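A protein chain is absent from this complex, but the other protein chains hold their places.
First chain written, first letter: the chains are A and B, and each begins at residue 1.
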């Protein structure tokens, strides 16, 4: 597995599942933070602005936790 | 602003995620709260899963149709299959009712749709198919921005 990881890094070919998973953590963290500060659920634009991300990126990052390709992730980790 | 889209996909469970993401991406231009967005994705999942599992009984060659229209703060989502249909709609809608108890399905799909959306219309005929039309008015953005 270490071999595969090195190959992925050297080649610059990071799997989507992996980088989106990192974004997913960021999005989740910020969402909770804003929820506490605002006392309500943030809007998509508020969250996007707070993260310096687009709405599109947030939608994609939110979905990754539950999609089937996370199976690959556990294989590569 | 009015906008609309239609998505058609094969009745395989891999496409449930496609349906969720497409609706979320489309509806996100209305600036809903993250909570509203999650609710909308949940009802899309429930209706699409029903079409695949109950409507088409997992025949992967059939097609599920989804359409979404937005107008001001109003969202309309229609999910349609041409599968086996529902003979008793009232019974199907009852909380905990499921025709597949052996599958550990929750029987809560329709209850979730009715709770998360303002209005849910079910049209269904045996062997013709099922159409679920759901409406929701976003309230939070309006309350926040005006």
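In the analysis below, a contact is a pair of C-beta atoms (placed from the backbone, for glycine too) under 8 Å apart; a residue touches a chain by one contact, two chains touch by 3 or more.
Only a predicted model underlies this, so the values are computations on that prediction, with no experimental measurement involved.
Remark: the omitted chain is touched by one listed residue; of B:8, B:71 or B:88 this is B:8. For subunit A, the residues touching the absent chain in the complete assembly are 4, 7-8, 11-17, 19, 54-56, 59-60, 63, 67-69, 72.
By the touch definition given at the top, subunit B reaches the unshown chain through residues 3-10, 12, 14-15, 17-18, 21-22, 25-26, 29.
We take it that only the chains that are shown with their structure count from here on.
Inter-chain centre distance (subunit A to subunit B, centres taken as mean C-alpha positions): 25 Å.
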